[in-house]
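Just below is one structure, and these are the notes that go with it.
Yeah, one chain of the complex is gone here, protein chain that is, but the others are all in their spots.
By letter and in written order, the chains are A and B; residue numbering begins at 1 in each of them.
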Amino acid sequence: MEPLLEMRGIVKRFGSATVNDHVNLTVYPGEVHALLGENGAGKSTLMNILYGMYQPNEGMIRVRGKEVEITSPKVSLAAGIGMVHQNFMLVDTFTSAENVFLMADRPFWSLTRKGQVAGELTKLSEQYGIEVDLTSPVSKLSIGMQQRVEILKLLYIGADILIFDEPTAVLAPQECDALFEIIKKLVANQKSVIFISHKLEEVLRISDRITVLSRGRVVEDTANENLDQAKIVEMMIGEAFRTENVEKTHQTRQEVVLSIEDVCAADSRGVQTLNHVTLQVRRGEILGIAGLEGNGQDELMDVITGLRRCSAGRIAMAGKNLTAASGETFVREGVGYVPSDRNNVATVRKFCLYDNWLLRRKQRETGHYLHYRKIIRDTEEAIAAFDVRTSGSDAVTENLSGGNLQKFILGRELSKEPKLLACSNPTRGIDVKASWAIRNRILQAKEDGMAVVLASGDFEELLYLSDRILVLYKGMIFAETTPEQTTVNQLGSMMMGVKPV
Amino acid sequence: MLSGSFFAALLASMFRMSTPLVFGATGEIVAERAGVINIGLEGQMLLGAFVAFCVQFTTGSATVGILCGALAGAVSTLPLTGLGVCRRQNQSVVGIMFNILMVGLTSYLYRAFFGVALTAPSIQTLPALPIPLLNRIPLLGEALFSQNALVYLSIFLAIGTWFVLSKTMLGLRIRAVGENPRAAQAAGISVIRTRLGSMCFAGLLGGLGGSFLTVAYVGRFMDGITSGRGYIALAITILGRWNPVVALGGALLFGLVDAFQLRAQAMSVPIPYQFFVMLPYAVVLLSILLMGRNSSEPKALGDPYEKEGR
Partner (left out) sequence: MKGWRESLPKWGVILLAGVLSLAIGSVFILVVGGNPLAAYRQLLLVPMSSKSGFGELLTNMTPLLIAGVGMAIARSAGLTNLGGEGQIYMGALGMFLVCSSDLADTVGKPVLLLGAVVAVAFGAFWGSISGALKAFFRANEIITSLLLNYIAVNFIGYLIRGPLQEPSGMVPESSKIGEGLRLAKLIASTRAHTGIVLAIVLIVLYEFFIYRSRVGYRIRVLGGGEKAAVYSGIPIKWYHLGVMALSGGIAGLAGGVELLGVYYRLTETMAGDIGFTAVVVALLGMLHPVGIVLAAMLMALLNTGAQFMQVISGVPITLVDILQGLIVLFVLLGLSFQLPQLKRKEG
């Protein structure tokens, strides 16, 4: 059979780093081809080249046997290649139909006749079993629905090769099943799917062929036969991987650190997304918060760290009422926070590391006059202690890789010896080794008697770290459970508002 | 005093006073909808006013003058887009420096070309172009349908721009670029080219607005003739919630206040005239306050955009 897509000898360099080193990839029609590799292995770069976002330094790309030079996404789309990005490429304020229509290759003067598009879309969505609300603004749709709009966009312009970049990272297990149904229908219609994921069991379940990248090179290209997770991990990192677990104890102490009662809060659009939540966190306890994106966990984390005011309810830290307190008061009362946006929230990108070391520190620690000699010394000690790979404390923050930056941020927050540590997706987008370093630090903090609130979209992480798990659904606490009592699948059901039987 | 003719004259004056703002705000809305904040509008208007004046002074043709003024405005956005979009510098800072440059440039060249004469050189202002039949409508005929061609053009362009932005593919693409440039890029739209084009359009209209001041209103050029109208147009963009038709209303309101204050100055009221001169600026500030915040602002407004960025 003739391959639909061939990438031959692709080389991409950024400065002195070679991110793709003579990579080959062949995809046949009607197959799901999984692309695996650790962070930094070069998967995203390869796909961005295929999608015309980046230009390769060497190599060539053939689609249906014909060589194409993909200079922009436009060329890529015209060649029938489409990508479902990890961060959806949707215009929030547009409706689904408008988002789809945006892809249309029509002259600029033509009118946006919405009715006409709607007809075509309904036909497509029936053919592939994709249910979408076409008339509401995208921002009002659920994450799963937004993803379906992305798929519909690509089908509308007749894409044959669909790239899925970690499509399940934001979905509940049940939503994943629905996605896999759609993918099966796609390949049944002779479309090809390139599937990028970290979740190996999914890869084994859905893919026909697997290509493994490591340090920019293809280390394996094999059919999905007789494979198991251990074998794939070995291919990915070139050695059998063991996690060094910290001994986990359940010695929760009795003192309540954080206590919130009946708290409500609105998101940045003014929509109330947190409804009457009551919870307590004790010393030496990790409280896990599970929930699909948009079910209130971001607002909950912001409320308990003082980044957002609650609209109703009471918040108390170690018995002290903080309900209407300023953000500064939360800092003063010892609330540390590792937010999910490392680059824009947890740090100032343009600052050097020692300037970022001062961020969110109480006045008693820094004083009114800043003693930079001491600050730099402290920063350098933390850089060493937390194994942050960087040129020094005067490195510009935005030059750090995600894992190193996250270790720096966690180091900074722990250095404040907070009473409460809040972590939001602490390992999202970070490679396996750094992730385990970070998880173990969080466990250590708990052992040291800190109260920890952990919101994460990574179920295994939640189950591994938490002592208790609260499931948020539509801004309310839907269920409370412990890692011993639940499984990934049950957690998934609860996140979608279904009580497990 | 509140006779019909006074009222008609006031309204006629309102349309004239608001025309440069309608041009400016309409152009600015397109630039901002594409995600570029064009603080340099004041400079583009100033340049348009100057070039239109010079060209009409030498060629004697108002049409050629206006065309050249508009063209100069459009071309002058290229360095702005180059620095603010392609090179990702702070767009406000670039715009401010551009305005200072334009103040210097027009004033310098005016002295270079015309010297310091006792009587300032002047040109024939654009004649009125009454629209047959419509100009017989009482009140409105005198106020609106007996104006010069640029007044009509400004209203036509505001409504036309609204149509293009909300109803056509081009408008959809421009708005997508201003709301989420990465999504637009993923849809095969060139963000840089869209922004370049939108800025050129903004400059073109800014140039037209400036041309109106010299060619159709004053008939002379003087330093800083725009006296902040570019900035007022920026404020009207916000008041108009990035909708050219609403902005048209805002510009007319400002024009009405301006027309009123000019008349009030002439009447012997016991209020010092400076307070009347202040009035339009105060009204704009006050209306920003009353309109409050709003959410129609393009999400990516002023954000630097990297093609191969994170």
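One rule holds for everything that comes next: contacts are C-beta pairs under 8 Å (C-beta built on N, C-alpha and C of every residue); 3 or more make two chains touch, one makes a residue touch a chain.
Nothing here was measured: the structure is a model prediction, and the numbers come from that model.
Asker: For the chain that does not appear here, which of the shown chains does it touch in the whole complex?
Answerer: Within the full complex, the chain not displayed touches A, B.
Asker: Can you say which of A:G291, A:G313 or A:G402 touches the chain missing from this structure?
Answerer: A:G402
Asker: If the hidden chain were put back, which of A:L50, A:V331, A:I442 or A:L463 would touch it?
Answerer: A:V331
Asker: Which of B:G4, B:G104 or B:G160 sits in contact with the chain that's absent?
Answerer: Among B:G4, B:G104 or B:G160, only B:G104 touches the chain that is not shown.
Asker: For subunit A, which residues lie in contact with the unshown chain of the complex?
Answerer: 14-17, 19, 39-41, 43-45, 48, 306-307, 326-331, 337, 339, 341, 344-351, 355, 358-360, 363, 366-370, 372, 396, 398-399, 401-402, 429
Asker: Go through subunit B and note every residue touching the omitted chain.
Answerer: Touching the missing chain: residues 39, 79, 83, 87-89, 92-94, 96-98, 100-105, 107-109, 111-112, 223, 227-228, 231-232, 234-235, 238, 272, 274-275, 277-278, 281-282, 284-285, 288-289, 292-293, 306, 308-310.
Methods note: only the chains that are shown with their structure count from here on.
Asker: Report the inter-centroid distance (CA atoms only) between subunit A and subunit B in whole Å.
Answerer: Chain centroid spacing, subunit A to subunit B, equals 44 Å.
Asker: Sort out for me which residues of subunit B touch subunit A in the complex.
Answerer: 167-173, 175-176, 179-180, 182-190, 295, 299, 307-308, 310
Asker: Quick check on the complex: what are the subunit A residues that touch subunit B?
Answerer: Checking each residue of subunit A against subunit B gives 48, 51, 53-54, 72-74, 76-78, 83, 85, 87-94, 98-99, 101-112, 153, 269, 343.
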